[in-house]
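A single protein chain has been removed from this complex, and every other one stays in its place.
Chain lettering (A and B) follows the sequence in which the chains are written, and residue indices restart at 1 in each chain.
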Amino acid sequence: MASTTMEPEADAAAHHHPALQHQFDSLEQQKESSTLGMWLFLVTEIMFFGGLFTAYVVYRRTFQGVFAAASHHLDVTLGAINTAVLIFSSLTVALAIWSAQMNRRKGIVFFLVLTILLGGVFLGIKTVEYSHKFHDNLVPGPNFHFDGPSPEKAEIFFSLYFIMTGLHALHMIIGMGVLAALIRPAWKGRYDASYYNPLECTGLYWHFVDIVWIFLFPLLYLLGAHAR
Amino acid sequence: MDTTATVSDTTLASPETGYERPNYLNAAYGMRSWLLTRDHKRIAILYLISVSVFFALGSLFALLIRLELLTPEGDMVQPDTYNRLFTMHGVVMVFFFLIPAIPAVLGNFLVPLMIGAKDLAFPKLNLASWYVYNLGGIFTLWSIVHGGVDTGWTFYAPLSTQYSNTYVISAALGVFINGFSTIFTGMNFIVTIHRMRAPGMTWFRLPLFIWSHYATSLIIVLGTPVIAITLLLVAAERLLHLGIFDPRLGGDPILFQHLFWFYSHPAVYIMILPAMGVISELVAAFARKRVFGYRFVAFASIAIAVLGFLVWGHHMFLAGQSIYLSTIFSILSMLVAVPSAIKVFNWTATLYEGSISYQTPMLYALGFIGLFTIGGLTGTMIATLGIDVHVHDTYFIVAHFHYIMVGGTIMAYMGGLHYWWPKISGRLYPAFLSRLSALLVFVGFNLTFLPQFVLGYLGMPRRYWSYPPEFQVLNVLSTAGASILGVGYVLPLFYFIWSMRYGKRSGDNPWGAIGLEWDTPSPPPTDNFHTIPVVTRPPYAYNEQEVHDRTSHPEARVG
Partner (left out) sequence: METNLPLFPESASSVAPQIDALFVVWSVISVFFTLLIAGLIIYFMARYRRRAADEVGLPERAPFWLEIAWSAIPLAIMLAMFAWGTQVFVNVYRPPADAIQYSSIGKQWMWKFQHPTGQREINTLHIPVGQPIKLLLQSEDVIHSFFVPAFRVKQDAVPGRYTAVWFEATKPGVYHMFCAEYCGGEHSKMIGSVVAMEPRQYEEWLAGGPAGRSVTASGADLFQQLACHTCHRTGTAGMAARAPRLEGLFGHQVRLEDGGTLVADENYLRESILNPMAKVTAGWQPIMPTYQGQVTEEQLTQLISYIRSLAGEGGIESGSGAGGGPNEVGAAGGQVDSPEPQTAGPARSETDPQ
C-alpha cells in the first residue's frame, strides 16, 4: 500500500487543518482511512471485471477457433497506440501527485489537464474503432454479420468485446470527470505536501483503469494474433 | 418529545423531571436534519424505516403465497400472479431486507459505538448508501407496480433472458443499484474497524459483533460486484438480444448459475454472520459472562467467510455439473458446518455457570440457537450428494433456508432490536407483550416450516402454484403457522412505535450490560462519547460491582 510517512511537524499542524473531518482524530488517520477505502473500492472493481473476464475466458476456451477468428477483426495497431496512451497517462497522473508533494501548484494543474487530454485521446481512438465495427456490421444485434462458421459465437465475442471495453470506457469517463473536479481546488492551492489525499486516491483509481486495459488488450486483441 | 432542559446533568432523564440531555435525536429537528444527516445513528434510523417497509412488503407477499397454498387447486390467484408473488417475495426479502437488515440498521448504529469512534470513516458515503438503497428499491417497486417479475429471485437464464415477458430489467437494475449500497456499507465498516478503534481497543478486545461484521464486510466487498456484473449481463442480454447465456445463440446458461451463485451463496453468510454477532452479544449480556471460547468464535466468523466463497457449486449438483466438481463442492459445503458448530457449542457453553435472565432479547437469542441448529444440520444434509438428488428444489430446501434466514437472521435482528432499543430510543417497551411476541414468533415459525421438511421429502417441488391433494394437510399447518408468525411480527411494530412516546425512560443501561456502547448515555450524543474511551481489558468482563454501578436507576432497570 502506498503511503508516505508524515513529518511530526506536519502532523501537529494537521490537527487544525481545514480538510480534517470531524470523525477523525488526525489528518494522518483520515489519509490512511481514505486510502484503505480506495483500495477496497478497487477490490470491488476487480471482482466486477473479474466476472466478465471469467465469462470471456470460459467462452474463449470453449469456442477457441471462432473467438480467434473474431478477434482478427480487431485493430491491433489502434489497440497498441491506446495502450501506450494509457500508460503515459498513468505516468502523468503520478506526476500530478509528485507535484503536490513538491508543493508545485501549477504542476498539479498541468499534469491533471494532460491526463484528461490523454484520456480524451484514448476515447477518441476507441470511438474510431467502434465506428469501424459499426461499418463492418460487427455490432451485435439484428444487423450483425460475420463471414465464417458459427456467426452466433462470433456475436458472443463481440458482445463481450463491447461490454468489456464499453464498461472500461465508462470507467475512463468517470475518472476524467473526477480529475476535472480536482483542477479547481488544485488551482486554488488546496493540495500541497501536507494534504493531497484526493489526488492520491484518484490516481489509484486511474492506475486501476489503466491496469484493466492492460489485461483487456492482450485478451481481446493479441490472443491468437500469431495465427492470422 | 418534551425538551425543556434545566435540571443538572446527573439527574435521570424521565418524564417527571421533564429533562432530556442533548443526544442525537434532539440535536436537530425537521425533515432536512434527517435527510441530510451524516450521523451514523440517524442513518441507522433511516435504514430502520426503509428496511421495515420492505419487510412488511415481503411479508405481505409471503402471506398471499401461504393463502394460495391453503388448497391444492390454485384457486385464489392466477399462476402468473403466484409466480410474481414468490419472485417478489424472494427479491424483496433477500436484497432489500435480509442483507441490509442487521448491518445497515444495527451495524450502522453500533459499529462506531462499540469500537469507541465518533462516526464511521465515511459519513457521506454512509448517507449515500441509504439513498442508493432507496433508489434500488424504487426500481424494484416500479417493476412490482407495473406487473412484477416472474423469474424467481434467482433470475435463471434463459428463462429470465429470453422467455419471461415481465419487468426483469427494472428488477435486475434495482438489485444492481442496491448492491452499491451494500458495498458502501461494507467498505465503511472495514475501514472504520481497521483505522478508527479507540486507544487500547486491540483486535482481541473487539466485541464479537464487530468480528462478525468485519467478516461480513469482506464477503460484501468481494462478492457483491460479481452479482452486479451478472445482472448487468442479464439486462444487456434482454435489451440488446445478446447470446451470452442463451443456448440457442451458443451461450451457456450454466455459466449464469456459476456467476450468480458465486455471489448468492456467500450472500447467505452476509445474512447470517451479522446475526451470529448479535447472538454473541445477547448471550454474553444476559448470562453476564464472557462468551465461551472468544477466539474460536471470532475466527469461526472469518472461517465461514472464507469457506463461503468455495461452496457455490452445491446449487448445481443436478444441473449437469461434472461429478468430480460436485464432490468437491459437497465436502467444502459440509466443512462450513464445523465453524458453525463451534459457534453453537460455544454459545450454549456460555450459559454454563452464567447468571441467566429471560428478558425478551434473550428469548430471541435462545430461539435463534435452536432454530439455527436445525437450519445448519439440514444444510449439511442437503450438502450430502445422495440426499440432494431427492430433495433439491423441493420444500425441504425451502424449509432449510427459512430456518437459516427467518429462524436465524430475523430472530437475531428482532433480538438485537429489542436489546439495543433502549440505547437507540432511550425508552423501554412493554415486557409482557414483547415476551409474548417472541414466543409467537418461535411457535409460529416452527409450525410454518417444520411441516415443509416433511413436504419436501415427500417430493413437493418448490414454486408450485397448485399441488397434488395428498400434500394439503401439511400445507394447511404451514399456513396456520404463518399467520401466528405474522402476529408475532406485527406486535413489535406497534409497541416500538408506542414506546417512542409513552415507553418508560430506560436510563443509560437498563440491562447492566458491559460494552463501550453502554459507556455513553442512551440515546447517545451526536459525537457518541463525551471523551473518547480508553480500553484496558477484554470484552464482556462482567463483575458484580460494575454491573451494580452501571445499571440504570432502579425504576428504569430491567431484570
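Keep in mind that, in the parts below, a residue touches a chain if its C-beta (ideal position, glycine included) is under 8 Å from a C-beta of that chain, and two chains touch if they have at least 3 such contacts.
Keep in mind it's a predicted model, so treat the numbers as computed, not measured.
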(Q) Among B:His89, B:Lys118 or B:Lys289, exactly one should touch the missing chain; which is it? (A) B:Lys289
**Q.** Touch with the omitted chain, as defined above, among B:Ala56, B:Ala128, B:Leu310 or B:Leu377
**A.** B:Leu377
(Q) With the missing chain put back, one of B:Pro207, B:Pro274, B:Gly308 or B:Gly512 would touch it. Which one? (A) B:Gly512
Q. For the chain left off this view, which of B:Val53, B:Leu240 or B:Leu351 is in contact with it?
A. B:Leu351
Q. Of B:Pro253, B:Gly313 or B:Pro422, which sits in contact with the chain we cannot see?
A. B:Pro253
(Q) Need a quick check: the contact residues on chain B for the chain that isn't drawn. (A) 74, 79-80, 83, 150, 152, 156, 158-159, 162-164, 247-248, 250, 252-254, 287-293, 296, 317-320, 323, 326-327, 330-331, 334-335, 337-338, 341-342, 344-346, 348-358, 366, 369-370, 373-374, 377-378, 380-381, 384-390, 392-394, 454, 457-459, 461-468, 470, 472-474, 512, 542-544, 547-548, 551, 557, 559
Q.
Considering the whole complex, not just the chains shown, which residues of chain A touch the missing one?
A. 63-66, 149-150, 153
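FYI, only the chains that are shown with their structure count from here on.
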Q | chain A and chain B, separation of their C-alpha mean positions in angstrom | A | 35
Q | Partner chain B, residues of chain A touching it in the complex | A | 21-25, 29, 32-34, 36-37, 40-41, 43-52, 54-55, 58-59, 62-63, 140-142, 150, 152-153, 155-156, 159-160, 163
Q) Quick one: in the complex, what on chain B touches chain A? A) 117-123, 125, 183, 186-188, 190-192, 194-196, 221-226, 228-230, 232-233, 236, 240-244, 249-252, 255, 258-259, 262, 527, 532
